[in-house]
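Starting off with a structure, shown below.
A single protein chain has been removed from this complex, and every other one stays in its place.
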Amino acid sequence: MKIDRRSFLSLGVGVAAGTALSPLPWKLTDDLSIWTQNWPWTPVPEIGESSFVNSVCTLCPGGCGISVRKVEDRGVKIEGMKGHPVNQGGICALGLSGLQLLYGPTRIKTPLKRVGKRGDGQWAKISWDEAISEITEKLDGLRTSGNSHTVAGIAGSRHGTVSQLFSRFLTAFGSPNFFHTPSIADTYQLALQHMNGVSAAPGFDLENADFILSFGCGLLEGWGSPVRMFKANTGWKKAKARVIQIESRLSRTAAKSDRWIAIIPGSEAALALGVAHVLIKEMLYNKDFVDNYANGFESFVTDNGEIKKGFKQTVLEEYSPETVSRVTGIDPSAIILLAREFANAKAPLALCGKGQGKVPGSLNEAMSVHALNALVGSINRKGGVFPIPAMEVQGWAEVGMDTITSAGMNQPRIDGTPPNSLGYINQLPSAILSGKGYPLNVLFVLESNPLYTMADSKTVKDAFDKIPFVVSLSSFMDETAQYADIVMPNHIYLERLEDAPTPMGYNKSIISLSKPVFKPRLNTKHAGDTLILLAKGLGGGVAEAFPWKNFEACFEQAMGDKMKTLKKNGFWVDSDAVLPDWESTFNTPSGKFQFAPVEFSPGFAPIKIEGDSTFQLLLIPYETMRLSCGYIANPPFLTKTVEDTILKQNDCFIEINPKTAQSNQLSEGDVVVLQTPRGQARVRVHLEEGIMPDMVALPRGLGHTAHDGYIANKGINVNHLIGPVQDPVSGMDAAWGIRAKLSKA
Amino acid sequence: MKQEHGGVVTQKYGMVVDLDLCTGCGSCMVACMAENNVPFREDETDKLKSITWMRVYKLTNGKHYPETDICYLPRPCQHCEGSHGHSPCVSVCPATATDYDNQTGIVSQIYTRCFGCRYCMGACPYHARYFNWYDPIWPEGMERYLNPNVSPRMRGVVEKCSFCFHRYQAAKDKAHLDGQKEIDEDAYQTACTQACPAGAITFGDLDNPNHAVHELKKQPDTFRLLEKLGTNTKVYYVSSREWVRRAGDNYLKTEGLKKAVL
Amino acid sequence: MSEIDDKTQAVSEKAVSSTQGQGREDGGSGGVIILFFIVGLVASLVVGWVLFPKLLYSQKKQPIDFNHTLHNTLVGNGCESCHSFREDGSYSGVPKLAQCIECHEEVQSSNPEEIRFVEQYVKKGIEVPWLVYARQPDCVFFSHAAHVKAAKMDCATCHGPIGESESMKPYQQNRITGYSRDIWGENIGGFKKNTWDRMKMDDCSECHQKKKVVVGSVQTQKEGCFVCHK
Partner (left out) sequence: MNGYGLAEQYSGISNQRRGTKVMDSALIPNGVRRCSLDKFLVALAVVGAVLLWGVYAMLLCWFKGLNQTNMNDNYGFALWIWADLAVIALGGGAFFTGFLKYIIAKDELKNIINYAVLIGFICYSSALLILAIDIGQPLRGWFIFWHANVHSMLTEVAFCLSCYFMVLTIEYIPLILENRQIDRVPFFHHLSHNMHSTMAVFAATGAFLSFFHQGSLGGVAGVLFGRPFAYREGLFIWPWTFFLFTWSAAAYGPCFTLMVTRITEAISGKKLVKDNVVELLAKISGWMMTTYIIAKIIDTFYWANVTAPSKGFNLIDFYSNNGFYGIWILVLEIVLGGIVPAAILITDKGRKSPIARNTAFVLAVIGVSVNRWVMVLQVMAVPIMTFDTWALYFPSWQEVATTILPVAYGIMLIMISYRYLPIFPQEAELNPAD
């Protein structure tokens, strides 16, 4: 037998034929393509039983009911809760992204203690016991040395059980220094205090108003309770109610409004008074209300014999449409038309609070706008504005005052405001840095991120540097947590029991129950429990003020008889509340509505912002539903919805009118340096017809330096460029912008 | 009217989007991403590589300040019917990975059949189709929120809005169990419809007089996108503003605004 | 392709001589050639039909050797006693531990597998990591309700007489695709005798076409893809 080349050829043919006749090549081909369906690096979600759990979203103060879809123990979707009075099944983009926060990489997994330099992000994992004992030791030292007042706390809000427990902790410990993240709600509360004589939050009956005059409120940008506002807007469209938006930028609200009136920012109060001028001059105001239920409209003599100009005289003398036109840049005829329309509407309602109302703003402005509502009688009536009394925790016993506590509480607040005032966090950094008062030794930060959200971040950071010990109770590795000495991570909202109080502007008292939808995933602890443990660790009077076994017990006591309804429905609404009338609900000395509160003279005192004439442009920050700009940073989904005219790679864009851009020789996409008296940043140019000339606008919510790669180092934080401006009347931050200039990078 | 197709009731699912109500808040986009396991990357600012089955476009009237105006337009897959179900994309797919279903009027996309030739993307004038340029990767732990009713896609295939078809499947399952032949209007709603805080989106069977969309699509201010192309879409838009309606299609300068074909 | 007429002659002369030469040398090697062909053919057939499936699939034992027959005699409602529908119409598939515990909170018999089950899983509260023979790929949406409830089909049509099994066969996993062997079927060539021998799409489709289930697809004149895909 000779084996030659042909034999091998024959063998090859045989092999080929045999292989072709065997399943091998065909099955392999098929299996390889199936392998691509099932790549091990592409996740396959586990199947299982599906269920829904109702709760409330506390990512913003909006208080929307949510319905979380679970598959076995995994959360797979958050939806709006059908039948919840605030959001009626709707939900915003941030709320929808909540599970990305729950499962996301920015969560803090365990208590941490700083080991490197502050802010370097070097941590040692510690146990809860270690964290608690380290802090109690420190606090105990301060307390026994009579320095209890040198401890301060910043909370995200002053409402809600946890915030109140936090405040109680400071009180019991002996410190008056409780701060919260302020907003327009604080200004409105002051306005109501002075004009209605009540300490309450404003409730706007937007759903029943038919003419909405918005002084720059981002009604569709997240003002008040965002989803409620979307629903209200839809209601307005369907009922043919009219919305007039006064704003220097064509925001979404302005775009959806029936008329957009561009105004020179900061002059809103003047316009309100200009409208009032026309109402009064043309006798378009509600005579019944003004004559019978209001005070200070006409000039009057004060107790000490002074003649005080009434609202009417001031307005008629100083706020003619022509005068106002000069300040606001709005045509006099437009002002007159606006006033007439406002007066002729059945249920007109004026609102203020720029954007989301993140900056408290000018009290003057709030009072001028409130006076407009009064002029047309839209106070304490359907479709108008009325006070929503703050709900105090009822079930807790009064804090016992031992000597240290009362000594501490008798110290002045570090920001210089009177004890029991709302506290002005905007004045905290300068108070610390000036060194005039006492130094702060310990700062607790709960559900807030001052290093990111406060104006003039650099100064805030300098102030933080002066505080030797910062404790963060954040769930996320945010800017403040990153700068803390000890982090005691809170459960995330979906894991914890808590109440969501009445959202800003909502027209009823409501509490929604946030209940744990998931078992805590990480080694975190409910901030309420952390506070209770700290109090117990301190012992004595502090411990006595915290008698509860855990936060759950404390919470149930706080909710009292509402707990049953909360558990059943997920929310409790004050359904018994009756609309306050004009007769008996003004709690001012005169018992009437005060057009000109004795403490103030009405008028428009413009808030002067920073910057001299070398800065030729005005920089205003703006807000959008697609950028979360508070304590919560954007989850990846939300960032994905941000347009490429706002953020491109890591650059963010300023909006600028093409005319202004042209005169500055700038075109679309140019890289420029935006400079303000507080700092400078590299930005890119986006031409936008919908903004007044000589202005630039920058979104809030970008420029994070902490969190995760999905949001960090994208764009710039507008707070680097803007400083706080103190409202001369209220003392709160009223900065609405800053002067700026551009130069080519 | 309802059509009988082989003795079985058929539906023609579609949407009516009221652009007067849409505020451009982005809820529909996120609801869609969350529902449909849409992946994300650290940088999603290249919108030509960013998968958004539902995308909200910003339209402007092209006028100068202060006459300028903005309108937001959510754009899901338009589920074109073309003529007799020959939508632009369906007929071009060489591997039958996308199909038009006469039963529901939905244009399907089967990710495991698609081999990524992207011809359908070239065919779609709405840019409603997206290619997985990258491997979908979730940061560790985040894959826990993935919805088991929608299969995650792999790199190299095309995906698009399915009108949340898995919800139809689930509704059918329930109907089978309950012995019902048809499913109710509210038993099958897309994630974007459900989430929209402004209530701008209405979804249902366009042919069923009991469904809201049946009447809504007949409103006088209704239009569809690029009707002149003959795509015969099932997403209707409503706007009281003429410039918005005109932006829905291309018109020669001399041409007047066309009324929607109903 | 060019015509090489001018060269043809010379070359063919050479070729002829060469052929003759070969003819002389290799005379009678035709058998060898055929033999080699057969060897190659048979060897590759053996590789393809016998060796290949052995390499392709890995074998795993079920965590507990479950006896379907035994359970079937003890429950009242056939398969649905344990494999039930949920309220939302979805199908629960393999029971969870909670369902087993209803009967097996304590050991019921002297069966060593049951004792092991109760000790290793029930007492410790650990879910049994069953390997599901019929698990379809993630892209498949299979509606049990449509088949069992609406079309009143028998479980065995697709799953075969698994309800009569006394012991669990080893679970075979395709090393490439990661799926259970039962999807492709026991026969590596893909041949089947019974309806339950294979669970590939073609098998679903075969039955659907026979039953003349609704024609929805514009492209295939069959059913719409989304009926069974997700």
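As written, the chain order gives the labels A, B and C, with residue 1 at the start of each chain.
In this section, a contact is a pair of C-beta atoms (placed from the backbone, for glycine too) under 8 Å apart; a residue touches a chain by one contact, two chains touch by 3 or more.
This one's a predicted model, so the numbers in the text were calculated from it and none came from an experiment.
**Student:** Tell me which residue among B:Leu21, B:Cys93, B:Ala195 or B:Val213 touches the hidden chain in the full complex.
**Tutor:** From the options B:Leu21, B:Cys93, B:Ala195 or B:Val213, the contact with the absent chain belongs to B:Cys93.
**Student:** Where the complex has a chain not shown, which of B:Cys114, B:Ala171 or B:Leu216 is the residue touching it?
**Tutor:** Touching the chain that is not displayed is residue B:Cys114.
**Student:** Return the single residue from A:Ser33, A:Ser133, A:Thr459 or A:Gln616 that touches the missing chain.
**Tutor:** Considering the complete complex, A:Ser33 is the one touching the chain left out.
**Student:** Suppose we count only contacts with the excluded chain; which residues of subunit B make the list?
**Tutor:** Interface residues of subunit B facing the absent chain: 46, 48-49, 57-60, 73, 82, 86, 88-89, 91-97, 113-127, 129-135, 154-158, 225-226, 228-231, 246-253, 255.
**Student:** Since one chain has been left out of the picture, which residues of subunit A touch it in the full complex?
**Tutor:** 4-5, 29, 32-33, 35-36
The working rule: only the chains that are shown with their structure count from here on.
**Student:** Report, in whole Å, the distance between the mean C-alpha point of subunit A and the mean C-alpha point of subunit B.
**Tutor:** It comes to 33 Å between the two C-alpha centres.
**Student:** If you average the CA atoms of subunit B and of subunit C, how far apart do the two points sit, in angstrom?
**Tutor:** Taking the mean C-alpha position of each chain, the two centres sit 36 Å apart.
**Student:** Mind checking the centre-to-centre distance between subunit A and subunit C? Centres are C-alpha means, answer in whole Å.
**Tutor:** Taking the average C-alpha coordinate of subunit A and of subunit C, the gap between them is 57 Å.
**Student:** Counting only residues that touch at least 2 other chains, which ones in subunit C make the list?
**Tutor:** Each of 88, 90, 137-139 in subunit C touches at least two other chains.
**Student:** Residues of subunit A that touch two or more other chains: which are they?
**Tutor:** Residues 37, 44-45, 47.
**Student:** For the complex, which residues does subunit C have touching subunit A?
**Tutor:** Listed in rising order, the residues are 26, 29, 32-34, 36-45, 47-49, 52, 56, 86, 88, 90, 92-93, 137-139, 174, 176-179, 184, 188-190.
**Student:** Could you please specify the touching residues of subunit C with respect to subunit B in the complex?
**Tutor:** Touching subunit B from subunit C are residues 85, 87-90, 137-139, 141, 143, 145-146, 149-150, 212, 214-220, 224-227, 229-230.
**Student:** Taking the complex as given, what residues does subunit A use to touch subunit B?
**Tutor:** Going by the criterion above, the answer is residues 36-37, 39, 41-48, 71, 74-80, 87, 89-93, 96-97, 99-100, 102-105, 220, 226-227, 230-231, 233-234, 237, 250, 252, 255-256, 260, 262, 625-626, 636-644, 647-650, 657-659, 689-693, 708-710.
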